[in-house]
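The following block contains the structure, expressed as structure tokens.
Only a single protein chain was left out; the remaining protein chains are all shown in position.
Entry: chain A
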């Protein structure tokens, strides 16, 4: 037990200790939950929990700027984009257990152990060798407070790495945009007028918009199909999405609309009483 370690232990106040013992397990639980959650969105939420706990811990360690930037950038922006993708992919897409890349698990294990060794080594070194500067108070760390110091350092000593990072990020963003929009740029966007003309020339499926859903006395849901003039069901009036999520539930509605269900008896007040519900 070295002298620096003792000094560290002496500077921990009660509030800090309580915060640590509340947030530390929470962060850990978030990390474990992220790995073990079945649902991808739940995994993302657990990760958000971890990031939030870390952000709060940074604040307790007298680094409020780092803490809030962690929350704004990581939790607010990056995880939100993750969530976006997960939600667009769909809630029911589950993980596949098939290894797509050969030897993936082996390499993941090797690299994971390597990373763990690195982190443990870094922490051990920071506990033993690094002298503690202390960040409390306005005068600490060269005066003016933490935030002003960080600002000055970023734009003086660390200007080049900072600009380099931003250039990297911009390159990545522009690259993603070019990859994502290449299709549209080759063809060019049509104006509304050109689209109308193209529709009437028959270049699209149909000249008019899709028919809306039918709303009947028996149901007021958008899942009810519209009827064509001859009484048959207009299949295009049903959204593909609705059909995909609950098609089995609509089967009865369709039968009811098409008139293939047995008629309810004359005294029945509620529709759909005939199947005993």
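FYI, contacts are C-beta pairs under 8 Å (C-beta built on N, C-alpha and C of every residue); 3 or more make two chains touch, one makes a residue touch a chain; residues count from 1.
Basically, contacts and distances are computed from a predicted model.
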Among "Succinate dehydrogenase / fumarate reductase cytochrome b subunit", "Nitrogenase molybdenum-iron protein beta chain", "ATP/GTP-binding protein" or "NADH-quinone oxidoreductase subunit H", the omitted chain is listed in UniProt as "NADH-quinone oxidoreductase subunit H"
Contact with the hidden chain, among A:26, A:41 or A:60, goes to A:41
Name every residue on chain A in touch with the hidden partner chain.
-> 39, 41-42, 45, 48, 52, 64-65, 68-69, 71-72, 75-77, 80, 83-84, 87-91, 145-148, 187, 190, 192-193, 195-198, 200-207, 209-210, 239-242, 244-246
